[in-house]
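Missing here is one protein chain; the remaining ones are kept as they sit in the complex.
In order of appearance the chains are A and B, and numbering begins at 1 in each one.
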Amino acid sequence: MKSAGRYILPAIILLLIVFPLVFLHSNPYAIQVAGLIGIYLILCLGLNITIGYTGLLDLGFMAFYAIGAYIAAILSINNVSFWIILPVCMLAGGVVRWLLGLPLLKLRGDYLAIVTLAFGEIVRIAANNAVSITNGPKGLPRVGERFSSINFFSIKFTENIHFYYLILFFVFIAIVASRRLENSRLGRALVAIREDEVAAELTGINVAAVKSVAFVLSGIFGALSGAIYAHWIGFISPEMFTFWESVFLVAMIVIGGMGNISGVILGVFLLVGVPEILRDTLGTRFVDYRMLIFGAVMVAVIIFRPQGILPSKRRALELEAHV
Amino acid sequence: MLIQQIINGLTLGSIYALFALGYTMVYGILLMINFAHSEIFMVGAYCGFWFLSMLPFLSAFPGLLIPAMFLAAIIFSGVLAVLMERVAYRPLRRAPRLAPLISAIGVSIFLQNLMMLAVSAQSQPYPESFNITRFQFYGATVNSLQIFIFLLSIVLMVLLEIFIHKTKVGQAIRAVSQNHVVAQLMGIDVNKIIAMVFFIGGGLGGVAGVLNGMYYGSIKYNMGFLPGIKAFTAAVVGGIGNIRGAIAGGFILGLLEAFSAGYISSENKNIIAFAVLILVLMVRPGGLFGEEVTEKI
Partner (left out) sequence: MSEKILEIKNVSKNFSGLEALSGISFEVGKNEILGLIGPNGAGKSTLFNIITGVYPPSRGSVVYKGRDITGIPGHQAVRAGIARTFQNIRLFSNMSVLENVMVGRHCRTKSELFEAFFRTRGFRKEEDEIKSSACRILQDTGLLKYGNELAKNLAYGSQRRLEIARALAAEPGLLLLDEPTAGMNPRESAELMEMIREVRSKNIAIIIIEHQMDVVMNVSDRIIVLDYGKMISTGTPLEVQKDPAVIEAYLGTE
């Protein structure tokens, strides 16, 4: 039984790599949906570090997606290479997150939620109003400008399928990073803080510093996905970063299973993938009712599975008996 | 100019205060953020709207019409809030902290889209329900609608204060807010009290919605969203769970918004409101009137 389990992971990876090649001609839309799911996965895995592992409710995470996207857009219009833009965005996301965390992480849970919400709105409104930098509601790029394309050796990233692989790569990194974080001293410290902050501090964990690390790390993930998205879609505007988008992220994590990587993946598939697939198959009439059904389903799911569909389960460790 | 802003601010503040009370009362009794309260606000507004448009014969009796409209809004919103609690929140009383929040978000999405599909995605103009007369007051213009909004809010808030502090039910509400278990041991039906709190908070939110519709002259399916965040901000600034705090927070926010719109810029008034929120919480993490709930270690 165990030896069969060892092949599941490579099989999934193989499937993911081969998948778009199969659909390339029959259903190119599927590749686009997959790419979108991937972007949301990176976002949610990042947010999961804050909400799922550390238990800090963040309702304005899209602000960091926006920061990544806008910095990437502005640099890209000025012909900066994507491979430089990436680390710059990640750094920016991390630094802003760190600065934000300094005063905010001291707040009690619900208050933190509102303040992150407020920050999210501030970023969106600022993006809307700072027309000289961001072109306001008209978005970037401006007429006559374009984002420069991503070049990887001799390949120019122009098709959805290129971006699919790029996103897949980063999703993979995000998953590995999350797993390694989970099973480490730092990861245990995060969960301890989620369980009982006071006990964590009095067990020797520097709660303020550890919370900050979790907070910053998630900001880096957020900015990263924003930078990739901007280059892929080729257009960003403030309405993409609303409060409701932030809320959806939280919903994906909580419904899928907070603090559980598989749960987060499931949540993203359900809340991003299913509506997209339904939109494609059921057509325009469905679109009107889509959100209505979505809201009802959200309530139903959380009532029947409050801990999420795949609740977080700590891995069983091998117990050593000493003589 | 200053007086004008103060007048505008107090009017706005009245609406925010009534709206904020719903958030704070529910938080006080369940320690939960009722995200769908903004939709109660919206439904209240639509209720008033329907009342006015479907009973045109009553417009001959403005003296009856207005109170009836508000009564309808209060009852409808209040009942909706109670229903909301029963269906979407009560099953999650013992669930992890974030679960009721997610449920509330789901309810919010559902109600918004229900209204959008049932009525229209466009904004509806709110019918004029009474003649507005304008007065001059030290160089500023006040109109009777503003005065009405302000007075109605004050009356409702005073009634609420009396209810909470001088009646037995109010006492029960305060008891349950302190400690569910002990209140139950004292013979209080906790579920009924919670339902009552939702009814009152919802009713006040509905009134706020109607007033909002009257003041701005239009309603829309998503009209609750931004005022909702702001009203919640106001409740937190005042000290979430604290009724007087919510009232204070509402008026502070209203004045802040009026001054920002008047003296700085209209587009940035919301950023200012949110920035103020963050600053207040940094300095007074419990809100202005909030109790610092110190944990016993």
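Keep this in mind: a contact is a pair of C-beta atoms (placed from the backbone, for glycine too) under 8 Å apart; a residue touches a chain by one contact, two chains touch by 3 or more.
A quick note: this is a predicted structure, and the numbers were derived from the prediction, not measured.
Visitor: Omitted chain: which shown chains does it touch?
Guide: Its contacts among the visible chains are A, B.
Visitor: Just to verify: which one of A:L16, A:V191 or A:L278 makes contact with the chain not shown?
Guide: Only one of A:L16, A:V191 or A:L278 touches the chain omitted from view, namely A:V191.
Visitor: Which one touches the absent chain: A:V88, A:A126, A:A177 or A:L278?
Guide: Only one of A:V88, A:A126, A:A177 or A:L278 touches the chain omitted from view, namely A:A177.
Visitor: Against the chain that's been left off, what residues of chain A make contact? List them.
Guide: 177, 180-181, 184-189, 191-192, 195-196, 198-207, 213, 217, 312, 314, 316-317, 319-322
Visitor: Considering the whole complex, not just the chains shown, which residues of chain B touch the missing one?
Guide: Counting only chain B, the missing chain is touched by 296-297.
Throughout what follows, only the chains that are shown with their structure count from here on.
Visitor: Sort out for me which residues of chain A touch chain B in the complex.
Guide: Residue list for chain A touching chain B: 51, 57, 103-104, 106-111, 113-115, 117-119, 121-122, 125-126, 128-129, 198, 243, 247, 250-251, 254-255, 258, 288-289, 291-292, 294-299, 302-303, 306-307.
Visitor: For chain B, which residues are in contact with chain A within the complex?
Guide: Chain B reaches chain A through residues 27, 31, 33, 87-88, 91-92, 95-99, 101-103, 105-114, 117, 225, 229, 232-233, 236, 240, 267-268, 270-271, 274-275, 277-278, 281-282, 285, 295, 297.
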